[in-house]
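The complex is shown incomplete by one protein chain, all other protein chains being positioned as in the whole.
Our next item is chain A:
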Amino acid sequence: MGIETLIAGMPGTVAQGIIYGIMALGIYITFKLLNFADLSVDGSFATGGAVAAMVIISGHSWVLALVLAFIAGALAGFITGMLHTVFGIPDILAGILTQLALYSINLRIAKNQPNTPISVDKYNLAVSLRYKNDALITVFVIAVIIIAVMYWYFGTEMGSALRATGTNPAMAKAQGISVNVMKAFGLVISNAIVAFAGALFAQFNGNADVNMGRGAIVIGLASIIIGDVLCQALFKKKSNFALSLAFVVMGGILYYIFIAIVLWLKMPANDMKLFTAIIVAIFLAVPYLKNKANSSFSKAAKRGGKVNA
């Protein structure tokens, strides 16, 4: 296959990347703002897909599909929030429990079908790989709207309280903020956005698979970290919140372009998760190692008595 196939497929690749980027925006809320490692997203991404597929198959519009997927994701986040705040289960474990439970629930939603096809020939969908260019525009507009809403919300009194909860819970409490309510609410909106992205993903690819969420958290983190590294490199300290969010989506796009190239190089699709894990590990390790290289003991020893080594 020539490079033309890769380039011809680029609008679809970018659209898929933006969908991952939207999912990553949801993960950003818990991972970056709340400082909460929420693993329920692997489940809620697939929940969004399953809900959307069933709504569309039953003859309703894609608008209702997206709305109900959003609500289903919110419920999933609420469960994780309750497990953590009311029952005192540590964050990672609370997320894993929800994720596990959602696997069964997603199968039930999909009437015990592991894969539910929703062909664009039969149904009217919000986005489809078949119409790449339209899909690209649609998901781009959606991403811009979500970034705008997040930018606005996290600048409000309530959004500030949520950020304070993530950065310093002791301080938040002393300022009269209910840390538990804020955490639960953050999980609700995070998973709602993730499920919404799952609903887009299922429509885009023409099917909802019960396994489609596997590794979603890692892809989300990949997008966040790639975006962050890029944003730091390009804007240094000048970056602001809106830009950071935009770069999360950019990270999703870059991630998926990378995957598309790997696929184009005829690497086996089954190795994709391995590649993803390696990419994320590299992007996590590089800033740390770079920092370490600048201030290492062995360098200090070599400098010895010299002041300006």
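Please note the rule applied: a residue touches a chain if its C-beta (ideal position, glycine included) is under 8 Å from a C-beta of that chain, and two chains touch if they have at least 3 such contacts; residues count from 1.
Note that in this section contacts and distances are computed from a predicted model.
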Original post:
Hey, which one's the missing chain according to UniProt: "ABC transporter ATP-binding protein", "Phenylacetate-CoA oxygenase subunit PaaI", "Ubiquinol-cytochrome c reductase iron-sulfur subunit" or "Putative spermidine/putrescine transport system permease protein"?
Top reply: "ABC transporter ATP-binding protein"
Subject >> Residue in contact with the excluded chain [from A:T5, A:Q175 or A:S296] >> reply: A:Q175
**OP:** Give the residue, chosen from A:Q113, A:S160 or A:N207, that touches the chain omitted from the document.
**Re:** A:S160
**OP:** For the chain that got dropped from the picture, name the residues of chain A it touches.
**Re:** 153, 155-161, 163-164, 166-168, 170-179
